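Working notes, beginning with the structure itself.
Only one protein chain is missing; all other protein chains are in place.
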Amino acid sequence: MTGNRLPERPGEVIDRGTSLAFTWNGQGYTGYQGDTIASALAASGVEVFARSMKYKRRRGIMTADHWDPNLFVQVGDEPNVRAGSRCLVAGMEVSAQNVWPSLKFDVGAVNQMVGRFLTSGFYYKTFMRPKWFWHNVYQKVLRKFAPGGRIFWESSTHGAYDKRYAHPDVLVAGGGPAGMGAAIAAAEAGASVMLVEHEPELGGHLRWGDAADLAALAELTSAVEAHPGIEVVIDSTVTGRYDHNWMAVVQRSHEIAPERLIKARAASLVVAPGLIERPYVFAGNDTPGVMLSGAVRRLINLWAVKPGTRAVVLSANPEGDAAIADLEAAGVEIVAALDARAGEDIVEVEGRGRVDKVVLGDGRTVSADLVVIGIGWTAPTSLLNMAGDRPVYDPSAARYFPNQLPDGVLATGGITGNGTTDELVAHGRATGSLAASRALRSRHDRRVLAARARNPEGPKPEFLQDTRTPLARVPHPECYRSSTHGMVDLSEDVSSKDLVQASKEGFDSIELMKRYTTVTMGPSQGKLETVNASAVLAEARNMDMVDIGTTVWRPPYAPISLGALAGRIFEPIRRSALQDWHEAHGASPLLAGQWVRPDHYGDPVGEARNVRQNVGIIDVTPLGKLDLRGPDVTKLLELVYVNKWQKLDIGRVRYGTMVAEDGVVSDDGVTGRLGENHYLMTTTSSGAGAVWEMLEDYLQTYRPEWDVHVTAVTGGLTSINVAGPKCRELLLRLVEGVDLSPEAFPYFHVRRGSVAGVADCIIWRIGFTGELSYELHVPSGHALHVWESLLANGEDLGVRPFGVESQRILRLEKGHYIVGQDTDGLTKAPSAGLGGLVKLDKPDTLGLPELKAAYARTDLPMLVAIQPDDPQVVPMEAAQIVDGDSNRILGRITSSRMSPTLGRSVCLGQVDPSLAAAGTKVTILLIDGRRVTGTVQEHHAHVDPEGVRQNA
Amino acid sequence: MIVVNCPNCGPRNSSDLRPCGELTPRPDPSTASLSEWRTYLYLRENPAGWVTETWYCRNGCRRYFTIQRNTATNEIRDSEAP
Partner (left out) sequence: MPDFKSPIAHGPVSAPDGVVRVEDETATAKIVVRAGSDSSAAADLSVPFGQSRLRADGTLVCGTRPDEWTLFAAVDRAAEVAASVDTEGFVSVVDITHGRAMMRVSGPKATAVLAKVCNIDLADDMTPDGAVFSGSVANVTCDLLRSDRAGDPSYLISCERSFGNYLFAALVDASTEFGAGLPAGLSIH
């Protein structure tokens, strides 16, 4: 192993006192605290980190940062870790990914030899025929070659991801000199600031700069740290800017989560990402040992790693020149220092696994193991594009510049121009002040508008015009491609030759070319390759760069793990006051919407039978319950139910169906009148929220003159249905203050009284199960006591709890339909068999014109009860009803169960009106393909159609 | 995620509200023809530009209110604005 670690460097970020042991492809290595995975490996002499995606070419360090396309590694069970930016941690198990069977010997490297078959659009061309070959061969083989790491989705150990919200006045994206200046000035102006830096430390390019840079960095850092109004978020990326400055910030390596998504709403966004160094296109430009000038400066100055021994440097700017100085200081021999400004060039690099020979523009071939490229910069304007900007190319400076930005978005630093550190900081400060003044105006408005906020002191700050002196645009030569062809997109293995070919094939707009060749679509997301791709296309089409444009930069700025997007999973679960009891007594849980409910207690059929024979109790708390008060409740009920409500006396309960304005059945339930101006409405469990919102809608926007107050009381009243022939006997033992005799308390009536000593219970007689039954609505804080009292006092009567499944059996025996199961989004009122319930002579009710139209039709399907002629056959719900032996669909089974009471199968179904008459034979197509016959029944109720039991 | 100014609560994330679409007056159901009624149910102007919309402040004050929104830019202003 070669030791490439240099003597101490002035700005180094490693702690030589803390060694960290880790493994690379199973071998032991050490690095220092402060190293990235890549710097630690480079210090130990590792040169090849990965194989490329398509051609499996050996790849080494290129940018030595987050954007490096060649440094994706597997760390333990975490795939696709960016070794260029991920800090080394002791004990890491790092391995190369994208290799099969190993990094040294990769079978796929043969693709290099057949490269001409893998050119542009090869996915679209190659794996198409024969069709069966795709599934059997191509897919399996391609899987082996697929890029990316391994996912251990069953045994992942890297923990839950996290999320939080933030509301900074000013969010600064980028912690270089301009961004830090902006943050300081904004905070000084009284704004709250979130300063987000991509790297593990603030400073941007100052970090790997000279002594003056380091001094400036120290000063800026202490000013930032000293200000309590600045929250610094490092090792984090602003990945997206959405409407009204809604920002997604991904925070990496947080102590409590591998990644955390910060959802930030900022009044002002300052975009200060600096510039990203651009690779150069020439033959062999992806050979390990070809690095950008920033990479060698980072390796030398941050981690004290010597990047090579003999270097050829191609420079077009001061940063490239500075790399020469750094290389010399690190003891690297400069074989050739080529000045691109003077037309000097590199034509080709040769070498397998490492640069060996370099062919220069003047025809000379020199021997070197390092090629350093400093030929230009890409302005990562992504966040500006996401704010609607369309940056414009300036050929004199060889990069894109911001164009038009909304008031809440400001740009500063390298993406706007060039400057000395002082100039960058000054521009940043001016930008920060401006951003703060605009943000504080917005804050003033928000404090005035928000009812909860403290009223602002003083007047609204004035709107300041943008009077900043722009940074200069220093001329820069346009260097994109040498005289040879090379890789443009190293993530996706797309070469300039591929792009030229795509252009020839007609994919000659940049957006089409991108999709055809996949250029810019890899993990670098265009940061390194977009402008080169445009340049190659411009050259191929003999056009100006300005006219070629770029692909649209959309979120994310940098790829995000799916875990970060998922964050914490918040899936609220609703539990009745009795759910703990149910679970302690063997209830099988049923997730119904947000509610967890007892499906059954082990024997749904037995539970149902017990209701018919003795008495059962069921927790029906999820029923929506709305307390309605006011003199105009009757008018509201008339409006929202299809039936009439004017003559509902106090103490009475009525069933009602609701339809939407399109005449489709939307909900149903019962409403009882508790007092002169006081009603309790129940809705379906799933419809509770929607009905509440609908009532408020009509009360607020349609009939604001009506006096009605709606209060949701679903969870406050625990609802217990006591059903079965012996239920009255049971309740006589527990109810006080209510005469339970059938004469004094008939069917569809409501009373208030105490149950088991709990006052203020509402009791009504209804019959979803078809049995004599009372529904108790008990204040939830006392519900468990009532439930346990019912069970304790009815042992001799055979009382047992029953669950949702038993209730479904019982209601189907009785023929009660369930909205949403037996009806659907097209079921108009007449189809549900509502018959005379619907009153069309009301002046106003929801969907009235549609109801009238529906009742005039004869072609609507009808809900009917069906019994299969073979009593043992229970057709699956949703089984189709067909026309004889044909496949013409005439309806479907909507509900089906084996009826324990009748000892046969029973169904509800929607059928074509031609099949709706009692006695009609229908053909039911079972899921196994068999066809069975069934008979349409006279009534929906299979059991007790006369209602003798429930009226007892 | 846009910000919608609830007239009661102040600015809120749109996820706290339910968009109810273009403001569409409900015709008198006792006199409306079926075609007028279906226009009310289904037909909207859907301009690229300013539109008056109803929103429901689901997680806040539970009030329905109207605002104007520019569908091209998501700019939002009071329903009384010109």
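In order of appearance the chains are A and B, and numbering begins at 1 in each one.
In the analysis below, a residue touches a chain if its C-beta (ideal position, glycine included) is under 8 Å from a C-beta of that chain, and two chains touch if they have at least 3 such contacts.
Source: prediction; values computed, not measured.
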| item | value |
| --- | --- |
| Contact residue for the chain not shown (choose from A:His227, A:Arg390 or A:Arg575) | A:Arg575 |
| Residue among B:Thr24, B:Thr39, B:Asn59 or B:Ser79 touching the omitted chain | B:Asn59 |
| Touch criterion as defined above, residue of A:Asp362, A:Asp707 or A:Glu938 at the omitted chain | A:Asp707 |
| Listed residues A:Gly716, A:Gly820, A:Pro871 or A:Pro945, member touching the removed chain | A:Gly716 |
| Touching residues on chain A - with respect to the absent chain | 162-167, 192, 256, 263, 265, 443, 446-447, 450-454, 456, 568-577, 580, 595, 621-622, 627, 629-631, 707, 709, 711-717, 756-759, 779-785 |
| Contact set of chain B toward the excluded chain (per top definition) | 8-9, 13, 15-16, 58-63 |
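Just so we're on the same page, only the chains that are shown with their structure count from here on.
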| item | value |
| --- | --- |
| Centre distance in Å when chain A and chain B are each reduced to the mean of their C-alpha atoms | 26 |
| Chain A residues touching chain B - in the complex, by the definition given at the top | 242-244, 246, 263, 265, 446, 449-453, 661-662, 693, 696-697, 700-702, 843-845, 847-850, 853 |
| Partner chain A, residues of chain B touching it in the complex | 1-3, 5, 8-11, 13, 18, 20, 26, 28-30, 32-34, 37, 40-41, 54, 56, 58, 62-64, 74 |
